[in-house]
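Removed from the display is one protein chain of the complex; every other protein chain stays in position.
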Amino acid sequence: MAANELVSQDALHRQLGLSDERLLDMYFMMVLARKYDERALLLQRAGKINFHVSGIGQEAAQVAAAFALQKNKDYFLPYYRDYGFVLAVGMTMRELMLSLFAKAGDPNSGGRQMPGHFGDKKNNIVTGSSPVTTQVPHAVGLALAAKIKKQSFVSFVTFGEGSSNQGDFHEGCNFAGVHKLPVIFMCENNQYAISVPIAKQIGEARIADRALGYGFPGHRIDGNDVFEVYRTVKEARERALRGEGPTLIEAMVYRLSPHSTSDDDLAYRTKEEVQHHWKLDGINRLREYLLQHSLLNDELEAEGLKKIQLVIDEATDFAEKAPYPRPEDAFTHVYGDEQEGSTNAGQ
Amino acid sequence: MAANELVSQDALHRQLGLSDERLLDMYFMMVLARKYDERALLLQRAGKINFHVSGIGQEAAQVAAAFALQKNKDYFLPYYRDYGFVLAVGMTMRELMLSLFAKAGDPNSGGRQMPGHFGDKKNNIVTGSSPVTTQVPHAVGLALAAKIKKQSFVSFVTFGEGSSNQGDFHEGCNFAGVHKLPVIFMCENNQYAISVPIAKQIGEARIADRALGYGFPGHRIDGNDVFEVYRTVKEARERALRGEGPTLIEAMVYRLSPHSTSDDDLAYRTKEEVQHHWKLDGINRLREYLLQHSLLNDELEAEGLKKIQLVIDEATDFAEKAPYPRPEDAFTHVYGDEQEGSTNAGQ
Amino acid sequence: MPVSNYLDAINAAMFEEMKRDDNVFVLGEDVGVKGGVFGATKGLYPAFGEERVIDTPLSESAIAGVAIGAAMYGMKPIAEMQYSDFMLPAVNQIISEAAKIRYRSNNDWNCPLVIRAPIGGGIHGGLYHSQCPESIFFGTPGLKIVAPSTPYDAKGLLKAAIRDEDPVLFFEHKKCYRMISGEVPEEDYIVPIGVADVKREGTDITVITYGLTVHFALKAADDLAKEGISAHILDLRSLQPLDTDAILAAARKTGKVLVLHEDNKTGGIGAEVAAIIAEQMLYELDAPIMRLASEDVPAMPISPPLEKQFMLNPEKVKDAMRKLALY
Partner (left out) sequence: MPVSNYLDAINAAMFEEMKRDDNVFVLGEDVGVKGGVFGATKGLYPAFGEERVIDTPLSESAIAGVAIGAAMYGMKPIAEMQYSDFMLPAVNQIISEAAKIRYRSNNDWNCPLVIRAPIGGGIHGGLYHSQCPESIFFGTPGLKIVAPSTPYDAKGLLKAAIRDEDPVLFFEHKKCYRMISGEVPEEDYIVPIGVADVKREGTDITVITYGLTVHFALKAADDLAKEGISAHILDLRSLQPLDTDAILAAARKTGKVLVLHEDNKTGGIGAEVAAIIAEQMLYELDAPIMRLASEDVPAMPISPPLEKQFMLNPEKVKDAMRKLALY
């Protein structure tokens, strides 16, 4: 134990302010997200659910970013692959499963939205939609509220590299730049937008370079390197709280799964390409590091995996048995002041 | 004359491939635009027309750019201050005046649109609208047509610096960058968007730097320096024709007039600031150069001004007397295949 | 009661609400130092400072989107679109986002946002400074839409909109700004969203309308009274939700209905009003349901004879009303 501590003393994670425990937590959080995702794919193949959109390959960046932020204080605008992120900021496995099965208890939408469309006020996860990139100006608006109300939080928003080509990316970034707002824009560049590779999305450009045109810093980082992600997000957060404005982060990752359960990715990319990227997986990389630093061993790992397995099994079971919304719930909450039956229901 | 020629031999304009005559043409074209604009302001004050949006202070950049392009070959998407530009690519003074008076003969719109909303197929001037920046993707579409149809032309589009904050700027630039299309984006950065100064439009950023994020070159240049503008646009055109893709040019100018005849600019900027910029006027700067190089003298100048005066007087008179559209013309040309009276007219 | 014009009533509503609730703030193009291109936000910048009266970059999608973000935090943004013609870049934020936030989150989040936008023609603005965009948004549940015709209604509805917990599009008619004056109480009041108002009682024909054309109908009704025709005029005031009870009551009053608006005819609010009546009280009608609206052309041209031909006016309205009365 003493030797162990000595080794870790000047280890990278310590230098970054991450204790051994927190780093281990981070690791198991990534694994939890990965296992959730694998379960969801299984459930879809088994016909138990209709649809899943996978985050496999992006968990390391997501969880490392979440660990650099402040739960219940910062505001989060994750995109549809961010299972690792939402788990890390407080959403539970049961809640994710309720959403996957579109059950009434789903905190994101009561079973109204597709899975992966997050929103959970109690965890400061802002409700999101399917049209990509609309959340970027929302994040800027939350950051504007922080400034006007003199509150010390940041907003953190993610999106894909394809989505960074929407006008809302540009308009949101520029607005934030002008007003030096406390917002962090993180692009999870997984190198595909459905079938379209980055070369056809942004040519030879780099997303990170776009920050220059808005007058704030942009960083392209290795999204499979949890330390780089953690440090970059942490520094961006500190910068934002100091009133110095936004930061754009381009985390380079790779979408290891097809776009969604409706997609056949081998129509547009090769098995070899995908396999190559499996070798770069950020979860494995952190595992190696943990092993090297003796923070993880077979026993710890088996124990952790078992716990995860249990949590996922229990949540799957819970969600599967949970009630659906009542049919008439389809017509509620259009407006806040509605009377029961105020829509044209039952015409 | 011989001495004169010697002086001009290695003069800047010659180095750029501009003959003495063409440079003088360029100069008088700028003056023509300026005089048109002054006349329009007068007509508005006299109550003869309702509205004018002025281009004063931007003529040098506009005309120099037009001279670097190919009339009747390239496609032009000018914005509402580009009187100098459209005159230089073929629109006549009579045509501008017809538009100013909203007369039937206006080639831009038959009196339907505000003045400054250009469009003239015979001169390859593509029809434009009031919502800013929508023309940017159009220019990209014309450039795409050039590529698909293997035609050797470029499209050239202008817009204000405020307008560069619209999503369409971003989406258009990115599309052009990915496909390396022959399009030139020129921002006429006149430092105000109505009352909002650049610091509140783009913070500390520079529009030219935005090009980096799309993978093509961006240049901030002095828009009052006709040689710099001419050279930059010419090089951009050559680059485009070589298949190397778009160029973004940020021409720094200053809006010497109020935003429009409806605006009181001293509500948001000082007289001193405006006066300072009058000293930097690009037309004057070219005049000095012409005088220095003995390309202009009192006699030539008086003659040129007199011609311009005549052209403007004649056109004003012509347009004032020209017929308005017939009332029933309000309802035509909704669709190409319409029958007479096919709208709900006369209900 | 003090008299105020329509523009000042709007200005006063914002001023008072900003004083009352420091979550209220204003953002838009030229709304700060300049006080808005029409002057609607005049005096707010000096009174409340640049953090609550924000001159934004020229980007309507961001204006709407940033306002939505702030509203989800719990603030009460009032976003000004300089002309309703220029709010189209923000349609995705308004329809896909603002309108659906409460529903999609199953009531977990909401979006108390007001978007103000001047509509309508008659100011020599040409195609893109004269449009009526109501039909674009009218079919979107989750939005509320109001379009007042008088200073009293404008102030009361704007206050109601600001206090509403859901997104409200506030369409103010730019031609009314200085042309229409009326009494406006000094005390705080609201005009509830979703409640129409009978602007004139009558017995022969019913005109159902909103916005500038309310005044055309009132003027025409005065003239027609001299001809012995008595017109009942309902001002919808709110377009979403429509006040169905008031529409039916007004239609019943005379059995002869003219639906009137400045937005173009096909797909306009008038179609819905006519459809409601045709669905719920067909047998009580004494004449076909008439509609008078702008021509189905893309927008109002600027050349004076064209603008005049295109624009509705009291004469055209009077002709339609007389025709209906004589039916």
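Each chain carries a letter (A, B and C) given by its place in the written order, and its residues are counted from 1.
Everything that follows uses one rule, which is that a contact is a pair of C-beta atoms (placed from the backbone, for glycine too) under 8 Å apart; a residue touches a chain by one contact, two chains touch by 3 or more.
Computed from a predicted model, the values in this text were never measured in an experiment.
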For the chain omitted from this view, which of the shown chains does it touch? A, B, C
Give the residue, chosen from B:D74, B:E95 or B:E171, that touches the chain omitted from the document. B:E171
Could you tell which one of C:L127, C:A154, C:L169 or C:L224 touches the chain left off the display? C:L127
Could you tell which one of A:K103, A:H138, A:H179 or A:R206 touches the chain left off the display? A:K103
Where the unshown chain meets chain C, residue by residue: 85, 88-89, 91-92, 95-96, 99-100, 103-104, 127-128, 134-136, 138-142, 240, 242, 263-264, 266-272, 274-275, 277-283, 285, 287-291, 296-299
For chain A, which residues lie in contact with the unshown chain of the complex? 50-51, 102-104, 109-114, 117, 129-132, 160, 162-163, 165-168, 193-196, 200-202, 262-263, 267-268, 324-331, 334, 343-345, 347
In the full complex, which residues of chain B touch the absent chain? 75, 106-113, 117, 119-121, 126-127, 129, 131, 134, 136-145, 147-149, 155, 167-168, 170-172, 174-175, 178-179, 332-337, 343
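Methods note: only the chains that are shown with their structure count from here on.
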Of all the other chains, whose mean CA position lies farthest from chain C? A
Centroid distance [mean C-alpha coordinates] between chain C and chain A, Å: 41
Measuring centre to centre with CA averages, how many angstrom lie between chain A and chain B? 46
Please output the residue numbers of chain C that touch at least 2 other chains, ranges allowed. 56-57, 59, 61-62, 89
Two or more other chains in contact with one residue: find those residues in chain A. 167-168, 170-171, 174, 178-179
